[in-house]
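Only one protein chain is missing; all other protein chains are in place.
Then we have chain A:
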Amino acid sequence: MLFKLAFVNVRDRWRDYLVLFFGLIISAAIFYMFEAIATNKALIQANISFKLAVIVFQFGSVLLGIITLVYIVYANSFLMTMREHDYGLFMMLGGKKSRLGLLIFTETLLIGLVSTGVGVLVGIGLTQGLSQLLMTQLGVQITKFTALNNTACLSTILFFVILFLVASIINQHKILHRPVLRLLKGNSEADKPMKVTVWRYIEGVIGIGLLAVGYWAMAKIEILQLMAIPIALVTIVLGTYFLFNALFQLLIYGLKTTNLAFKGLNGFTLGQLNFRIRDYTKMLSVVSILFALALGAITVGMGYHRIIPVMAKSNTAYDLAVYKQTPQATRLVHQLDLQEKQTYRQKIKGTTIYFVTDDFQKQPFEMAKVNKEKVSNHRLTLNQLKHSGRGQEQLLSLQTNYYELRQIKFVSQKEFQTIQAKPSKLVLIKTTGLAKSAKILNRIAKNQVSEIKNPQVTIDSLGGAYPIYQSANIVFGGLEFVGFFLGMAFLTMLASCLMFKILSGAQLDKRRYQMLNRLGTRQKLIRKSIRREIGVLFFLPGVLGVVHVLFGLKMFVPLMGNPYTNLATPFTIFICLYLIYYLITVLIYEKLVVPTVRMQF
C-alpha cells in the first residue's frame, strides 16, 4: 500500500513531472550514448587513435554526470515543494518518520528508475541514429557498430540510480527535519514582495566583484593552472546569484517608478515579477550557469574542429607523400582534386638524403607558415630552400624514416647518378581540401603502408598533413560531438528548470489572470503581458550566460589560440534553440492561464 501511495503520487503528477522528466531522460540518453561509444569494442579495435577519443567521451560522461547531479538535486527540490503539503498531512495523520522516509525514498527512486529506463531506451535509439554521423565525423568506417551495449546500459543505470539515491537522502533530510506546520502551510514567505534596501546595492557590488574574480581566474589559467577552475566555479556561481538578487530587484524597482509602469499591463507584469523575485533568483542563477556551460561546450567543441586543418597543415604544405608509385596509387591520385603535385627524385645514403637541383628549379617546393592562426604556403626557390632551415625541416619530415635523417643535399643530375643508393620518387600532393579528399587519401595511405612492407610504418608515419588530420579528427571530432551533445543536454536541463518553475506557478497565476479578465482586460493585452514576463525570465539569464561564455573562452586561449573566431555559428544555433524553448513555454503557459481558452487538463 505504501508503494501504491508512492506510485499514485508519481502517476497523478506526471504532467508536473513531465517537464523535469524530460531533462532527466535527455541527460540519461546522452550519458548512455557517450558510454556506448566510449566502450564500443569495434570502434576501439578499428582505430588506434580512437583510444584518445575514448578519454574524450569518458570526460564528457563525467562532466554530464556532475551537472546532472546538480540538476537532480534542484529538480527534486521542486518536486518536494509540491509534495510538502502531502507529507505534512501524513505526519499529521500519525505517519512515522521512518515510514515517511521510506515513502520519500520510494518516490524519488521510482522517478529515477522510470526516467533512467526511458533515457536508456532513447539513448539506444540516439546512438543508433547518430552512429553513422559520428563515424563520418571521426573518419572511421565500421560495419558492425552496435548501439545496444551492455556495459553502457549497466553503467548508465548504475550511475543514475546512485544519483537518485543521493537525491532521495537529501529529500528525506529536508522534509523530515521540518516542523509539521511549516509543511502543511507551505513556504508562503517566499512570495512576499521584496523591499529595496541598501543591502541590495551592496549585494550587486559584491556580485560584480565576484564575477570579476572569476573572469580573471579563467583568463589567467596559464598561471593558476588547474586552480583556475574551482576558483572560477565558486566565484561565478555566487557572483551570478548575488547579481541576480540585486539587479533583478533594482531593475524592477527602477521600472516601477517610471511612466512605463503605467502603460497597459506593464504595472501588473512588474508586480508579478516582483512578487516571485526571491523564488526566481536562485533558479535564474542556475539557468544562466547552465546556459553558459551549454553554449560554452558547443562553442569550444566547434572551435576545436575548426582548428584541425590549421593544426594539420601548420607543418607541411602537402596533404600526403606518395613513395611507391603503384598502379593503384597512381589511379587513386588521379581521382583527387589536385592543387599541386610535385615529383622529386631522391636517394638516401646513410643519414643524408640527396635530391636533384633540376627538380626543385622546375617545381619549387612549398613551405607552410603559421601567422596568427592563419596558415599560408610559400613557394621557395632552390636558393631560398638551401638557406631555410624551416623549409628543409619540412622537406625532411615528409620521409617515413624522418628521425634517422640528418641532412639534405641538392646535387646535379650527373652527381645524383653516381651516388651509390637505390633511387626512388617522392610524389607530393596537395588537394583542394583535406576534408573532402579524406576518403581517397585514406585509401592511398593504406596502399602505401602495405607497399612499404615495413612493420614500423603505419599511416601515422607517412609524410603530409593527412595522417595528422586523421588522428586529430578522431580526437577533436570526438570533442566536437561531445561538446555538441553536452550542450544539448545542458540546454534541455536549463530549459526544463525554467519551464518547470514558470509552469508550476501557473495555477496561482490563473486566478490573477482570471481577475484581469473579469476586470475587462483584453486578451491581447494579457498575452502580451505573459510574453513579456516570461521573456524577461528567459532573457536575463541568457544575457549573463553569454557574458560568462565570452569570458570563459579565455580559458581556451592556450589550447586553441584564438577561440573567438567564428562564434556566429554556435551562438546562432544555440540562441535559436533557446528561443524555441521560450516559445513553447509561452504557448503552454498561455494555454494554462489565459481565461476563456478552455483546456481540460
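The criterion applied here is as follows: contacts are C-beta pairs under 8 Å (C-beta built on N, C-alpha and C of every residue); 3 or more make two chains touch, one makes a residue touch a chain; residues count from 1.
FYI, contacts and distances are computed from a predicted model.
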Absent chain [UniProt protein name; select from "Cytochrome c oxidase subunit 2", "Succinate dehydrogenase/fumarate reductase flavoprotein subunit", "ABC transporter, ATP-binding protein" or "Ion-translocating oxidoreductase complex subunit D"]: "ABC transporter, ATP-binding protein"
Options A:95, A:271 or A:364, residue touching the unrepresented chain: A:95
Those residues of chain A which, in the complete complex, touch the missing chain: 1-2, 5, 8-9, 11-13, 85-86, 89-100, 179-181, 184
